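What you see is the complex with one protein chain gone and the rest in place.
Lettered A, B and C in written order, each chain numbered from 1.
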């Protein structure tokens, strides 16, 4: 049985709290160290955090003393999860990697770095091998692996079966994103109650570039990006959890019937299915056939928030097909995605 | 000065109430008769209606006795507005037209009828002349004119300047629609609070067909539909009023710069600007340049709810451009649109 | 081990669906029969229901053929749960009781009936003995037991420790009730998004009379109602689940300190603690000390939705103390409360 001591960077933020919740009874990973900003450092976690998760703060975590995000304070851990704010992640994550501590990061800072895997285990598990090209530490003991932003997850997960079967040439997507995607305090309630805000800074670029990297192929030490045009519009809607995407996609090989597309999705097999990772959903992608589904409030928690939902699959008039897709943005699209990455890296023996 | 006595069919419903609110101080039209279903017939309006508008029910309307939707009870009116439910509109509206009473309808039933104008005054005022092809009444005194569904309004309004300047070949649109679009009681709160429902029955078809008719040209007695592919996804979001659309559009003549597109919108002139109709907005289309605008809660009431908003205009990667657009679904997209149609028909002397 | 076959009356409604969800893996009770209105009768349950629960409809229930709510169709069951609408519950529930089939009902119809227990197991388990006074069936095999409305649950649960320790003389309460309390379709979204509706028909009366019965004592075959004045205001707020009550209470013996009150709550012992019923929460009442808690969205699901939360306990200026309390209205305040009643009645061998 695997058993690892882990640390969490950015432990008091919304993503950090989600890590704590999801790791509460994790069979492999035990929280040993928590890092946060100076304001929190030195305090007991329960005193440093403004706890916003619905479960009670686990007692054993409540008592942990929060440290600065400095590698010297994390010497006992096997690796760290990073929920750091992008304003500080560049330097801190590099420090950890240079100090020989692997970083499984949810921050955006290194996602597009040539040598850093941007990874969804079911989509591009092989990209993990980019780790070997990293030079943060001389002995290769420290490295960085990232998971994508919360919209690219359902987008890439839903496109992957299509790419495998037909090829994907172009995508027009409107993502309707929940408020938890902006962290805490995040979106002011005055902005979003009974409202839609048609802009989320930086989001549309990330959707376009990260999806192309995720769906790309690993050549000799570098990722060849997928050649597909993605036109994205990201808006904020008053939902709590779950980003819902309206997708129109052009395919390279036109399927003869809609059933062919439907079958490509339902019969698609996850490349990591046989690894039986603890956080891996039984069914990574679920195709709903009832028109009114999937819905953020009803279905975002299915399979512990790790399942990607697809629905409303239909033929298109401008692009070949249309559908909606959804994933839990703070679980599958953030902390849960990072944890699944770590589990994959254990299985691949990058973490040992 | 014009002065007309009007009736309202479906007066107790959500659209009917909006007609009453918008006509409260109308300079030309005075409410004389109200029609509703049997359940309400014979009662004073104040007793028949479950009033949901924020203004106080106007006293002079409160006292009107509600009639059956039968032409015989409306003999004194110059024309009627119809906010009838589609389940009964086909027969009732025909009855009125056959009885020589013009019907300005918000119902969908006759919108796609060959001889019936489907009209947005700023988009296709000339379609009014279809009236002459109608045969409901032998002397031509009775006829039907319709306004489009609430999504086609901002879609057609925002596409019109582009069509005029560049031509439009294809449109991918996701409409995020407010709950008032479903009438009253409409959407159950359990379905939509903190949620998005990715389906609205019949809506996507209407968007595609109605927009093509609206943007078509009137040939010899028939409308030649606009040749553009429209791929629509209609979802319900928890907003009160204002449908916000995320639009990607392919143009026939590629504009050299985004400024050309921007200029085409801001310099576009409404063909009815010089008619000075009472409900006509000063600026039918407003282009917002601040990224976070337009928003349903903040901007849907601008110019009495009659202005169409455009924002987030930018270049696209799959289709030439992307933007968002929005209009007040129960004012501009329903009762207010019908009233403006009536005003135009007065100016054009179809109503006299 | 106990093992009972049960039926559900009103199975397609919101409460019926909650019964199905909560009984999905119940150790004692297995669903054998489902009753609904004529419209559904004869169909497979999956075809009759508009499923609104977040879990997938359990396969074994999906296949059950729905019956009329007639005792003859339920001959194989040990008892039935009733989630019937009050418009039909009076007759149907009596029919079942007369046919010798016990009814554990969530409907309001028999709650104030002299011979019918209105019961919260932790508050007045002894009231179960009222069953013996019932005369529905000649051999006593058929009877009715009810649980209170969803507001009386947290009110009575929170008052019980105070009543035991100090006595309660008067209560002023404002209950802020979630939309699920109105069933499905229930509250129109147009009425409640970004709004509060200051009235819920019939609710205030129920709070006052049911609480007095719940907190009353069983004398010789009848319940002596608690002598306390209750002044209630019931409003609807845009929350999904969880009714939050603002309570001010006058006590008979004035506690010397707030700590005395706090201790009375935290040290209160549930009279059914040692029965270890499957649906019984470990901690029936939890006192939060953080000012911002409890909150419907965060805490209503604690202990499977069966825990009553109390918070903001403080001294009052008009009445002795003030506090807020909350319970899950469709679990603890409806289906879950009924199931716990059934479990108690098994333990007491009324069901065997």
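Here is the rule we use: a residue touches a chain if its C-beta (ideal position, glycine included) is under 8 Å from a C-beta of that chain, and two chains touch if they have at least 3 such contacts.
Keep in mind the model is a prediction, meaning the values are calculated, not measured.
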- Of A:193, A:218, A:252 or A:347, the residue that touches the missing chain is A:193
- Query: Which of these touches the unseen chain: B:18, B:111, B:299 or B:312?
  - Reply: B:299
- Message: Touch as defined at the start, partner being the missing chain; which of A:179, A:200 or A:309 qualifies?
- Response: A:179
- Query: Just one of C:15, C:64 or C:230 touches the chain that is missing; which is it?
  - Reply: C:230
- Those residues of chain C that touch the unshown chain are 170-172, 174, 176, 191, 193-199, 201, 208, 229-231, 233, 235, 237-240, 244, 246, 248, 250, 291-298, 311-312, 316-319, 322, 324
- Message: What does the interface between chain A and the hidden chain look like in terms of residue numbers?
- Response: 14, 52, 179-180, 184-194, 238-240
- Item | Contact set of chain B toward the excluded chain (per top definition) | 52-54, 56, 193-194, 240, 297-299, 301-302
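The rule is short, and it goes like this: only the chains that are shown with their structure count from here on.
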- Message: Given that chain A and chain C are copies and touch, would you call their interface same or different according to whether over half of its residue numbers are shared?
- Response: same
- Considering chain B as a copy of chain C, what rotation angle in degrees (nearest 5) results from a C-alpha superposition of the former onto the latter? 180
- Centre to centre, by mean C-alpha position, how many angstrom separate chain B and chain C? 47
- Message: Using Cα averages as centroids, what's the distance between chain A and chain C in whole Å?
- Response: 40
- Message: If a residue has to touch 2 or more other chains to count, which residues of chain B qualify?
- Response: 193-194, 238-240
